[in-house]
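A single protein chain has been omitted from the complex, and every remaining protein chain is retained in its original position.
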Amino acid sequence: MGNCIVPYCDGPQNTNVRFTLPAVCFVWQSAMIILFGVFVRYDGESDAHWVEHKAKENITSDIENDYYFRYPSFQDVHVMIFVGFGFLMTFMKRYGFGAVGFNFLIGAFGLQWALLMQGWFHSLDPVDGFIKIGVENIINADFCVAGCLIAYGAVLGKVSPVQVMVLTLFGITLFSVEEFIIISLLHARDSGGSMVIHAFGGYYGLAISWVLYRPNLKESSQRNGSVYHSDLFAMIGTLFLWMFWPSFNSAISDHGDGQHRAAINTYLSLAATVLTTFAISSLFQKHGKLDMVHIQNSTLAGGVAVGTAAEFMLMPYGSLIVGFFCGIISTLGYIYVSPYIEKKFKIQDTCGVHNLHAVPGLLGGFVGAITAAAATETVYGAEGLINTFDFVGSYKNRTPAVQGGYQAAATCVAVCVGIGGGIFVGLILRMPIWGAAADDQCFEDEIYWEVPGEEEPVPPVLEYNNHTATNKNADVMESRFTVEQS
Amino acid sequence: MGNCIVPYCDGPQNTNVRFTLPAVCFVWQSAMIILFGVFVRYDGESDAHWVEHKAKENITSDIENDYYFRYPSFQDVHVMIFVGFGFLMTFMKRYGFGAVGFNFLIGAFGLQWALLMQGWFHSLDPVDGFIKIGVENIINADFCVAGCLIAYGAVLGKVSPVQVMVLTLFGITLFSVEEFIIISLLHARDSGGSMVIHAFGGYYGLAISWVLYRPNLKESSQRNGSVYHSDLFAMIGTLFLWMFWPSFNSAISDHGDGQHRAAINTYLSLAATVLTTFAISSLFQKHGKLDMVHIQNSTLAGGVAVGTAAEFMLMPYGSLIVGFFCGIISTLGYIYVSPYIEKKFKIQDTCGVHNLHAVPGLLGGFVGAITAAAATETVYGAEGLINTFDFVGSYKNRTPAVQGGYQAAATCVAVCVGIGGGIFVGLILRMPIWGAAADDQCFEDEIYWEVPGEEEPVPPVLEYNNHTATNKNADVMESRFTVEQS
Partner (left out) sequence: MGNCIVPYCDGPQNTNVRFTLPAVCFVWQSAMIILFGVFVRYDGESDAHWVEHKAKENITSDIENDYYFRYPSFQDVHVMIFVGFGFLMTFMKRYGFGAVGFNFLIGAFGLQWALLMQGWFHSLDPVDGFIKIGVENIINADFCVAGCLIAYGAVLGKVSPVQVMVLTLFGITLFSVEEFIIISLLHARDSGGSMVIHAFGGYYGLAISWVLYRPNLKESSQRNGSVYHSDLFAMIGTLFLWMFWPSFNSAISDHGDGQHRAAINTYLSLAATVLTTFAISSLFQKHGKLDMVHIQNSTLAGGVAVGTAAEFMLMPYGSLIVGFFCGIISTLGYIYVSPYIEKKFKIQDTCGVHNLHAVPGLLGGFVGAITAAAATETVYGAEGLINTFDFVGSYKNRTPAVQGGYQAAATCVAVCVGIGGGIFVGLILRMPIWGAAADDQCFEDEIYWEVPGEEEPVPPVLEYNNHTATNKNADVMESRFTVEQS
């Protein structure tokens, strides 16, 4: 993006964030406290007045508190956000601290801001005007954070912690607006967030990455890769995302069959994706060897693409079909599309969010639209159809076909807000005031982290034990040391 | 097994699976889609007709949907299957990708095939002939997969991904047959699967390993061991298996006291196992040092052995006794039995499944038989006895003593099907068409995986910071590089 309207400082910026990062953290956290003090209270099910609430709502048992319907799913989602996303990004040999650490920072700030933004749009108490929060709100806050973490994946290793905070502040804001349009105005359903989370987050990140294009990034290329152990750390992230995705897609679905069905559909879709990912990965590699990049990422595409339709009557075979094609499309994306869009469109996508989130999210939106349009009373039952698509109140007369149209429109909204917002935020992040690293210093923890240092070689501790004694010299740190001596 | 009826190609096979692996994945996954389309539908609790189902079954609240009874346990089991088994096998220095990656592939394919096989045996709807699936089916599918993963542990590092798929296809099939005989025909109880999962899976894997005996495997011995970090990765697997085992043994127990009791018994048994494992490990080592192999594996034996009896009135002290002896037996197995059966019986058991699954599973079967035979109305209560052993319908008059006999018989069935099936599948896997590695190429990820490669040394990025600058040269990749220069 050479002809960008904002002058981009190619000269080395000062990467010392000693004052900017603390300033941002303190000011924004203080603002959160004030805003929570003014706006946020417990909802009827988490407030000590629960006893009266129970009586009012004719709830007969404590077990019917929404906490017991959703809390286990919440914890699974929470693990996906902090361990799943965090460790998935630790694949790079020198950026593990930045991957898991800044992921942690994004999540912790983002969920607070999300509770406020989503609260204003969805959880305002008409009586006293407070935002009333319960377990469903904190699940949605985690979802909101996921959108920003996806975007972070596109710029991983190329931005400063301060830029990461800015990306999150605007990301959460844009997410909430887009979500309000899709869920409230268009009355589209998106329990697993294919559109709201993945399509938005993916395109938001790609647009930012496009604006922040680094012409000389190849000078950091020798750091932009994995080592054996870092690939295993990344698999921790992959597996926790893959295993808990059924909880992700069912966390905010309807009580009863809604959550039950969403979990089963996601479970099946993800299973099919694994097989086609292995197949394509082997088929397109020299000597038929498997590539960890595909196993770590494309195996998850089925969970993304089934997000919207998971709570619908997609049918078990329908879920398998979605997973089948997503594994193929996502893996081929890593092999062919990512290099192409970097070369042609100057989009440097560190984690390949284009193939894992953007495109599968887009597909998921349309799968949802088709599944909704095809819904019938025979398949759902009269009441089931109303419950599943929430055809009540002013939507009492909406037909499945019309619903399908709105679902498709919602997908476009997610993509447009993502791209538009990403370009806007990207321009802000281009300003040479955020302490970004130079092109030849990317993917490097040492820029923002104290990295463990050298030390003296350690003499054997146990004379009686030669075997172990020699071990000592073999210690990684020693070998480093010896290496430098040699 | 030199006198094997099938000629074994000792010459190096072509390990390039570029066409066989994708072919198997695509064809089998397509078959799954077709079979699911023809046979599989949602059950009453995951179908959108839930509202009518609720009314028909007189269910008063959504919280009584089976999803809320079992889903948290399902997620714990899911973690055990993919992270637990997967990382437990990453202990080898050069086989982490194969351990966690092929474990992932087995699980993803196996659970689909298991839903069909188990469905035909147990979940056919008498009215419309469809397999109706819900949360209990996906738990059982994960259980079924566990049997194959146990078998994989015995041949870890010695088989190709294609062989792994074949092992899974037949393993799931055999499992379902054996399970049908044990659960449906013998009417034995096995909520934690000591017999159905562990005894079967263990002997299935040992039999395969026996048929696939590699006379020159010692040529790969320098790769068949751990490094410091790989032992820590393996501990991730160990701990997630250990922590979630109470969920594993209680996942499909009766609602209410059944699940509650099964979890408590397993929790206690596992705790006792840890202490005796540490004791034996230290007692039998030179200098009393602890061996990570024992801590990673034998600490889990108590969970295996209490599997069948966990839902019975085993009593807290009974659980501790089971765990106490299993820790001893399993650890001694690693020290004495594994080397012995490799030398005498030519069974090369990479992960020692003999000591962690086969023998403890066998013991668990008999513990279950004894506990069942000793059951009385005083201890269980009249209704409790009927509910626990499901003495209803045609089994209304079965006595605890008779039940104990059937439990013991069931254990034998599991072992026999495991051994017989393993020999059969082993012979198939001996055919020189599966791309297996030669004896001197075992335990090596490079055969089937792209392993991270070399690169140029990276110059210090931050001149102002000598401390960190020197770090850079100390980076693992650099040290490798420098080493080759020196």
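Read from first to last, the chains carry the letters A and B; within each, the first residue is number 1.
We adopt the following convention: a contact is a pair of C-beta atoms (placed from the backbone, for glycine too) under 8 Å apart; a residue touches a chain by one contact, two chains touch by 3 or more.
Computed from a predicted model, the values in this text were never measured in an experiment.
Trainee: Out of B:Glu136, B:Glu179, B:Asp349 or B:Glu444, point to the residue that touches the absent chain in the complete complex.
Mentor: B:Glu444
Trainee: Have a look at B:Arg94, B:Lys132, B:His357 or B:Arg430 and name the one touching the chain we're not showing.
Mentor: B:Arg94
Trainee: Just to verify: which one of A:Tyr68, A:Phe284 or A:Phe345 makes contact with the chain not shown?
Mentor: A:Tyr68
Trainee: Touching the hidden chain in the full complex, which residues of chain A are there? Just list them.
Mentor: These residues of chain A touch the chain that is not shown: 16-19, 21-22, 25-26, 28-30, 32-34, 36-37, 40-42, 45-52, 54, 61-63, 65-68, 71-72, 75, 78-79, 82-83, 86-87, 90, 96-97, 100-101, 104-105, 107-109, 111-112, 115, 133-135, 138, 161, 228-229, 233, 236, 287, 448-452, 455-456, 458, 461-462, 465, 467-468, 470-479, 482-483, 486.
Trainee: Which positions on chain B touch the chain that was left off?
Mentor: Contacting residues on chain B, toward the hidden partner: 60-61, 63-64, 68-69, 72, 76, 93-94, 222-223, 225-232, 235-236, 239-240, 242-244, 246-247, 255-257, 259-261, 263-264, 267-268, 270-276, 278-280, 282-283, 285, 287-292, 295, 299, 313, 315-317, 320-321, 324, 379-381, 383-385, 387-388, 440-441, 444, 446-447, 451-454, 464-465, 476, 479-481, 483-484, 486.
Going forward, only the chains that are shown with their structure count from here on.
Trainee: State, to the nearest whole Å, the distance from the C-alpha centre of chain A to the C-alpha centre of chain B.
Mentor: 30
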